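Excluded from the complex is one protein chain; the other protein chains are retained at their positions.
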Amino acid sequence: MTTVHIPLPSVLALAAILFCIGLYGALSKRSLIIVLVSLELMLSSVNINLVAFSQLGAFPNLRGQVFSLFTITVAAAEIAVGFAIVLAFFRFRKSADADDANSQKR
Amino acid sequence: MIELALILCLLPLVAAVFSFVLRKSSAWLHALVATLAMLISALLALIVFFHLYHRHAMEASIHWLALNHDFMLTVGVRLNALNNLMLVIVTLVSLNVMLFSYGYLKTDERIGIYYAYLNFFAFSMLALVMSANLLQLYIFWEMVGLCSYLLVGFWFFKNEAARAARKSFVVTRLGDAGMLGGILLLALAAHSFNDSTQALLAASGNLHLSWLSQPHLLTLAMLLIFLGCVGKSAQFPLHVWLPDAMEGPTPVSALIHAATMVAAGVYLVARLYPLFQLAPGVLETIAYIGAGTALLAACIALSQRDIKRVIAYSTISQLGYMMAALGIGAYADGVFHLLTHAFFKALLFLAAGSVIHALAGTQDLFQMGGLRKKMPITFYTFLAGALALSGVVPFAGFWSKDAILSAALASRHYIVYALLLIAAFCTAVYIFRLIFLAFAGQSRQPALTEHAHEGGWEMKAPLLFLAIFATFAGFLNTPLNDDALTRYLEPGMPMSEYQNWPILSMLISTLVALLGIAVAYLAFQRWQAQGSPVPPERGRPWWIQISYRKFYLDEIYYHTIQRAGRFLSMLIDLFDRYFLQGLVRLIALLFYGIGNALRMTQDGLLQSYGTIALAALVVWFAIAVFRAGGVF
Amino acid sequence: MSLYSLLHAHLGLTMGPLSIVAISAVLVMLIELLLPTRFLQLPVWLSLLGLLVALVDAFIHLSQVPQYSLHTLVSDGLASILTCLILLLSLLLLLFHVDELKSQTNQFPREGAYLFLFATAGALAMVTAVDLVTLYVGLELLSVSSYILVAMTRKRLALEGGMKYLVLGGVGSALFLYGASFIYGMTGQTNLYTIARMSHQLWLLNPAIVVLSFLLMLCGLGVKLSLVPFHYWTPDAYEGASASVAGFLASVSKSATFAMTLRVLLYLFLGSTHDVFPYVAAMAALTMVAGNLLALGQNKLRRLLAVSSVAQAGYLLIPIALLAQATPNTWPLVYNSLVFYLVSYSIVTIGAFAVLSILEQRYEVQEIADLSRLPRQYRWLRAAFACFLLGFAGMPLTSGFMGKLYLLIAALRLHELWLGVLLFAVSVISFYYYLKPIRTMYQKQLFTDNGEGQAVSRQTATQTVIAFCVLVTLLLGVWPGILLQAFSHVQWY
């Protein structure tokens, strides 16, 4: 079994890129589904960070992995709620676009 | 004596309160109370005068106000030669005016108020001349101004009266503001408001401030105080209020605007003479302003049509004589002229009042004529006053005016002398012009003069009484009785050095006066005899027009000072209303606008919310990078 | 973990109220599931009972010595005081939630009751936890429950508001978490106390990362706290939610998040306070100014209150910003002023929303101008609303004045005077919009008698809540000593 040594900075960079993609998607996409997925992406990048730190960080320990477990669970709950709201919204408007959620615009 | 003085001063106040409270009661009651009070006051004044004739001054004060921990202001009474003399003058003239007023105003329904004001004036004037210190003097100085304001505006429903009242107050107030400044400066330097203390300090050269040495301080303060006198005594350039003040009832003109209040300026200069003497420049100024005013007013008086205005300008002119006298150093002569003038000018005004009363309010000289036969007493008393005014031997004015003229010669103030001499000529001309126009010849408005008749005894008695004074008061101070008044006023002074001059000076001034009368006779008696119609308003020769329009001084003031003031106030008003308020609104709108602009970003779109949040995030990080300066 | 250590962990002290609330939440959820629909109110009353028990428990343990259990939970001053506050606020909110349920015009879902409890449990976790993991779980528990609460009525505005809240809130959580992950990476720890001990070294070794994670966490929390410019969800969510939920967001959620922000930022960045906390000051200033300006032109009452809560968040951020200059000697000042203002602000907010709920249900008041429809015999209601608005504005005799004064004193004491000055300056601007409704209510020519308004059942519970809030507002305004005196004995950390 060969251990592949991936340097920490690369992993962090991957996480950062993922995070930025997620951030961009969450904040600018029209489709609510994509927005929710982007949110998930951001949380995933955090998970990568945590796991990477727990293995390759200055003080490797298991806390990071435990933390990421919590994160995954909470993210699932959040996304579930998100989809429920999107669904209810869809029933109203027959649309899942964020553009249509603009009752403020008069 | 102090108690007597207090009583004589407070009696009119009591009468004033009486008249004010019972202002609805009948006219004779007010007149009776006022006259009685004034009679007692006059008697007391005479008692005080004679009792203290040969003695030193008396003074008594009580605490009034603490200015700080070691400066206590006092109020009190001072009785000295000058003050006692003034008390006598004021009470005597007042007595006559009080009586005369009843005849003049008994049909007016507000006579109660009138007497209240008049009595209050008498009180204030008496208190003024008895004041022990300058602040107290200033207080009553303002009080007499107030009474003048109220009495000029007595017939407030006439627009002219309302304006004249305001003008009289405001113009004199201008002088008073300066005067207050002067008084405060003196007091600050002397640490006392008492003028004798100040004079003592000044004499020893210890009157100065941290920022002003004694000569400068004295010059400044005395100039400022003189400004007050200029305002009150209607000297050029603040004389414009006095002719307008003739809108008041004529007895008021006699008392306030001829005999007493307007003389207060002269009185003040006389009172502060020790201080003025230490500021020779100021005295020179006073002399020239006085002489100039005397001539200027006399010239204006030459062409006026309104009987009261002629006399008013005459008053200004005579006050100029007094000021000039004080200015050239003839202290006693100035006061002497004040005394004689008080009597003969009050007489002239009361007589004029009698005429106006007889003609139901007409004051235009050109509509009168031929009144001599209808109103003999008025005519003869007026004539006595006119002769006194013109300075014909042996009437009162002759002695006092001549004393001034000769003093001017003696002190080598030749310009002053010349000015005063020309003024004397004009004086004779205008007053006899008045006599010829009003009393001589035939009536030009028969309908008007038909029913003219003398007033009742209450009007005749004061005329006669004053006529006696106008005729004989001059003998108080003649070479014949060794200048009694001068020695009374200036006990320590050596005999004047102009002993050689009087005869020549007397001759010149008598000649000038007679010449004036002759000119008036030639110009107006003939014209009057022709029975010419009332001349029109327009079409005068320009040199008469200039005099008639008072050298356009009113217009000049109106178009410069008054206009400028109004303009400035309008400007400030506009600035305040539009610029400042607008600025405030602008700032409010700015906030509101920014708020609204921010609110615009709240457009309900998730993406725009997100974009802004993202942008903010980026900005924060950018700031962090720059702030850390190389951390990133 | 041995049984021994568990026994000595004082769990009852540190997580007593939390567990009571959590357990009752689960119970209520189950009961609600099994209950026939006609027992509309039972779940709410049960929830109320649960909260009450928790509150009593919290009060009983209030003056105990701070305890630390499981390396996760503490019962220090901040935790216990905030626990009491949050429970009290939830209690009040649920009380007027009862009336919302009763109102027939409003077909209200029953789920509200236990969702409130879950959210409260989350809030309690946020104030008692000292571990990043627990804090995060608490934060999410609160947030997720709040998303549902906002969208619960399934009206269009509610759904939109809920969605915006969810998306932005999710981003906020992610930002916070991302920042936290770096902290973990550098220290290998998630416990705040442990990290606090290392924070000096941390700053010396990795200043860039520290700043990065600080900003990430600040912005993440900023979304939850509705700081400008992450506040955009606030007006929409407040407008969509029912009054009690909006009140919940503005009071409970905000109190818990502020307490957490204070604790987290202080502990994590203890070694670099001078360098990172100025960002908080800038954010506070921005929020105060923009929040107040935004409110100037608002015509809708709901949105007005929402934007005003943004502005108030700016005020509340001041004490945290002051940590830049504070020393351990002056920390109590920061804690005191923050908590005092939190109490004052939360009570006033709940009162205002309670009044608003009556107004909306009876008179369909939406805009400020609608306030003139209030019949004149409702002078107590008007007076109460005026009192709350004045409390927001910081007028004397209300708690808001004392709160702001204390903030100013703290700013002065800690040499950040400009923040205090700005606070008072924008407060003056805020007079305009807080007093506009008052003016409309009291304009004399607009008084008309238009009867009772919509026929709704008596809102006794809401009225009780209003009365209580008025009382507290005035009491704290006249005699802030009762609270400050208590604070002076509190060991905050």
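Here the chain labels run A, B and C in written order, and each chain numbers its own residues starting at 1.
In this text, contacts are C-beta pairs under 8 Å (C-beta built on N, C-alpha and C of every residue); 3 or more make two chains touch, one makes a residue touch a chain.
Here is the rule we go by: contacts and distances are computed from a predicted model.
Missing chain, UniProt name from the options "Carbohydrate ABC transporter ATP-binding protein (CUT1 family)", "Glutathione transport system permease protein GsiD", "NADH dehydrogenase subunit M" or "Dihydroxyacetone kinase subunit DhaK": "NADH dehydrogenase subunit M". Note that the absent chain touches B, C when the full complex is taken as a whole.
Contact with the chain that does not appear here is found for just one residue of B:Pro12, B:Gly103 or B:Gly153, B:Gly153. Remark: the omitted chain is touched by one listed residue; of B:Lys106, B:Arg166 or B:His208 this is B:Arg166. Residue-wise, the contact with the chain that is not shown comes from B:Leu135, picked out of B:Leu135, B:Ala298, B:Val429 or B:Leu476. In the complete complex, the residue from B:Ile2, B:Leu174, B:Ile377 or B:Val625 that touches the missing chain is B:Leu174. The residue touching the chain not shown here, chosen from C:Trp203, C:Tyr406 or C:Tyr493, is C:Tyr406. Contacts to the hidden chain, counted on chain B, fall at residues 63-69, 71, 135, 138-140, 142-143, 146, 149, 153, 156-159, 161-163, 165-166, 169-170, 173-174, 176-178, 180-181, 184-185, 187-188, 209, 211-212, 565-566, 568-570, 572-573, 576, 580-581, 584. Although one chain is not shown, part of chain C still touches it, namely residues 329-333, 336, 376, 379, 390, 395-397, 401, 405-406, 408-409, 412-413, 417, 420-421, 424-425, 427-429, 431-432, 435, 439, 442, 444, 479-482, 484-485, 487-488.
Assume only the chains that are shown with their structure count from here on.
Taken as a graph of touching chains, this assembly is complete, with every chain in contact with every other. Inter-chain spacing, taken between the CA centroids of chain B and chain C, is 78 Å.
If you average the CA atoms of chain A and of chain C, the two centres end up 26 Å from each other. With each centre defined as the average position of its C-alpha atoms, the distance from chain A to chain B rounds to 96 Å.
Under the contact definition stated at the top, the residues of chain C that touch 2 or more other chains are 160, 163-164, 167, 171, 235-236. Listed for chain A are residues 23, 26-27, 35, 98, 101-104, each touching two or more other chains. Across the complex, chain A is touched by residues 602-607, 609-611, 613-614, 617 of chain B.
Put simply, chain B touches chain C in their complex at residues 591-592, 594-596, 598-599, 601-602, 604, 606, 609-610, 612-613, 615-617, 620-621, 623-624, 628, 631-632.
Across the complex, chain B is touched by residues 23-24, 26-30, 35, 98-99, 101-105 of chain A.
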